[in-house]
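Only a single protein chain was left out; the remaining protein chains are all shown in position.
In this document, chain identifiers A, B and C correspond to the written order of the chains, with residue numbering beginning at 1 in each.
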Amino acid sequence: MISDTSGPRTPRTRHEIAAAIARDIPAGSFVNLGIGQPTLVADHLAPGSGIVLHTENGMLGMGPAAHGDEIDPDLTNAGKIPVTELAGAAYFHQADSFAMMRGGHLDVCVLGAFQVSQHGDLANWDTGAPGSIPGVGGAMDLAIGAKQVFVMMTLFAKDGTPKLVPSCTYPLTGLACVSRVYTDVATFEVGDRGARLVEVFGTTRDELTTRLGLDLG
Amino acid sequence: MISDTSGPRTPRTRHEIAAAIARDIPAGSFVNLGIGQPTLVADHLAPGSGIVLHTENGMLGMGPAAHGDEIDPDLTNAGKIPVTELAGAAYFHQADSFAMMRGGHLDVCVLGAFQVSQHGDLANWDTGAPGSIPGVGGAMDLAIGAKQVFVMMTLFAKDGTPKLVPSCTYPLTGLACVSRVYTDVATFEVGDRGARLVEVFGTTRDELTTRLGLDLG
Amino acid sequence: MKVCDSAAEAVADVEDGATVLVGGFGMAGMPVALIDALIQQGATDLTVVSNNAGNGDTGLAALLARGRVRKVVCSFPRQADSWVFDGLFREGRIELELVPQGNLAERMRAAGAGIGAFFCPTGVGTPLAEGKETRVIDGRTYVLEMPIRGDVALIGAHRADRAGNLVYRKTARNFGPVMATAATTVVAQVSEVLDVGGLDPESIVTPSIYVDRVVVA
Partner (left out) sequence: MKVCDSAAEAVADVEDGATVLVGGFGMAGMPVALIDALIQQGATDLTVVSNNAGNGDTGLAALLARGRVRKVVCSFPRQADSWVFDGLFREGRIELELVPQGNLAERMRAAGAGIGAFFCPTGVGTPLAEGKETRVIDGRTYVLEMPIRGDVALIGAHRADRAGNLVYRKTARNFGPVMATAATTVVAQVSEVLDVGGLDPESIVTPSIYVDRVVVA
């Protein structure tokens, strides 16, 4: 376990976070990258790593985004963005795709989050704001399905409130499902024994402990 | 409803029973023919009837038994007899095959029986004899799956005991699942309101009422 | 199975109050011609089960805009271009049952497979499981989920044969094969209808037993 907390002096960019996640995904893994920022992880997977991407709308072996003549309206990712097919790909229907996910066959899934609790509870589908129209998609299935769930997010919301929290206040997506949280200013492990700080970027353990109000292990 | 009970003077052969069943299967039906005698029904389906045969080991569009060079060990019916494939056939795995059956998508299934009760209970998998080794296969799934279950059997066992009974004494395959019983000496409807005699062959309503000990509607 | 001359003919008998399963994930696999025909046909007070709740002003969104839909059962209504649904929902003119995408697929699969209900790991501890029965099995908590059945399914497929066998194209496969098992009447919009025998029996995704009507559109 890395526990060096005297890291670089500046926060990570989104691409740096994505690259860090990519490095932590074992070669040969089957991986689902959630809609939004987690899709950036694909750009940082090492060539030859043999990592196979699942998209829950019904495909294993998803390739990069499609451009120009490659665009095929029948071939999209879960974010409805046109993508490409790699050699060795396979298509399947929704019940089979979610059986694959919910049956625990995916090694890793990477999701965005509104909040993650120190014990790994995830809130990423609804802010509960009055008048908001909730949409859950496959988020709850992904949260409980993959062997490991990594979250990729900024550690603080725009108004400065922490998104790694003692206990989620937003509506939950899943209980005790997240194992790692990768943010701009730090990486954490979360779980039964609470949050543990793994690395910091442009901040310190003391500053984070104070701002988060959490024991960071 | 046919209720003529002054029928032919002789019992039906197995082929005559099979032909009678074939006549009662509507054109275009999807049908499963159980192992053993029910497979004879296939020989009597009218050409052009558009009836499609399902075999629970994973196929729709099963053709006649294979002979000579047609024999392919990868293509058998549920009785493990080599069969052929018709144009328009489709293969699927066991969970999909039984989902098709149990989901109520088959129009008719034809099964053999040890006993059928007047209310349509079926016993066709185990005589319960001491030392017997039970085997159920797909019998219980077929019994509850098809929209209509027809039974094809002799009306009396070799020792003369009736096989259409007030209530089954052999271990059950399914409850209230049979709608018609085709035998050598008579055809019956069975169900909520008990057994109703449809046709006799080489016997009479009175004789059957006496031998079966049933009100025959 | 009937090859219809027009989408209008294919949806002519959809009744007011019907539950209509509508295939597609975004626009991939969306049976646009069938939905347009349903708009013309005029059925109202519908319950629509679909992954999304309409995009832009056409297709499902147009059906909603005409006030024909009483209730939407879906996983992800809120999209960048879901203004029709958003408006109706905010005005309280449409009911929403939000269902995790995997549950949507599995609940329809259960309906098609004769499963009465199932214990599911998705959504445990979240607002979408509130009021539902839960059970701990082998140390894990599950929520009891019920089947979703349709009166009609409108799906998009790639090719059919004249028997009604279907194949799909890439991720446009999505909900089609599942919905085809879960509705009383199944209508498929395809790009081409081949003679019987024109599809590889090993590659058929939806066997003919599930399909009532196809139309080229």
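As a working rule, a contact is a pair of C-beta atoms (placed from the backbone, for glycine too) under 8 Å apart; a residue touches a chain by one contact, two chains touch by 3 or more.
Keep in mind that this is a model prediction, so the values were computed, not measured.
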Interface partners of the hidden chain - shown chains only, full complex considered: A, B, C
Contact residue for the chain not shown (choose from C:Cys120, C:Ile148 or C:Ala163): C:Cys120
Of C:Asp36, C:Glu106 or C:Asp161, the one touching the omitted chain in the full complex: C:Glu106
Residue touching the undisplayed chain, where the options are B:Val41, B:Ala139, B:Leu197 or B:Leu216: B:Ala139
Sole contact to the chain not displayed, among B:Pro11, B:Gly112 or B:Pro171: B:Pro171
Where the missing chain touches subunit B, by residue: 55-59, 72-76, 80, 85, 91-95, 97-99, 101-102, 121, 126, 131, 133-141, 144-145, 171-175
Touching residues (missing chain, whole complex) on subunit C: 106, 110, 113-121, 135, 137-138, 140, 142, 146, 167-170, 200-203
Touch residues of subunit A, complete complex, unshown partner: 28, 30, 52, 54, 60-61, 85, 87-92, 98-106, 144-145
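Rule of thumb we're sticking to: only the chains that are shown with their structure count from here on.
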Per-chain Cα centre nearest the global Cα centre, belonging to chain: C
Of all other chains, the one whose Cα centre sits farthest from subunit B: A
Chain pair with the greatest number of C-beta contact pairs: A-C
Euclidean distance of C-alpha centroids - subunit A vs subunit B, Å: 55
Euclidean distance of C-alpha centroids - subunit A vs subunit C, Å: 29
Distance from the mean Cα position of subunit C to that of subunit B, given in whole angstrom: 35
Contacts with 2+ other chains: residues of subunit B: none
Shared interface positions of subunit C, touching two or more other chains: 109
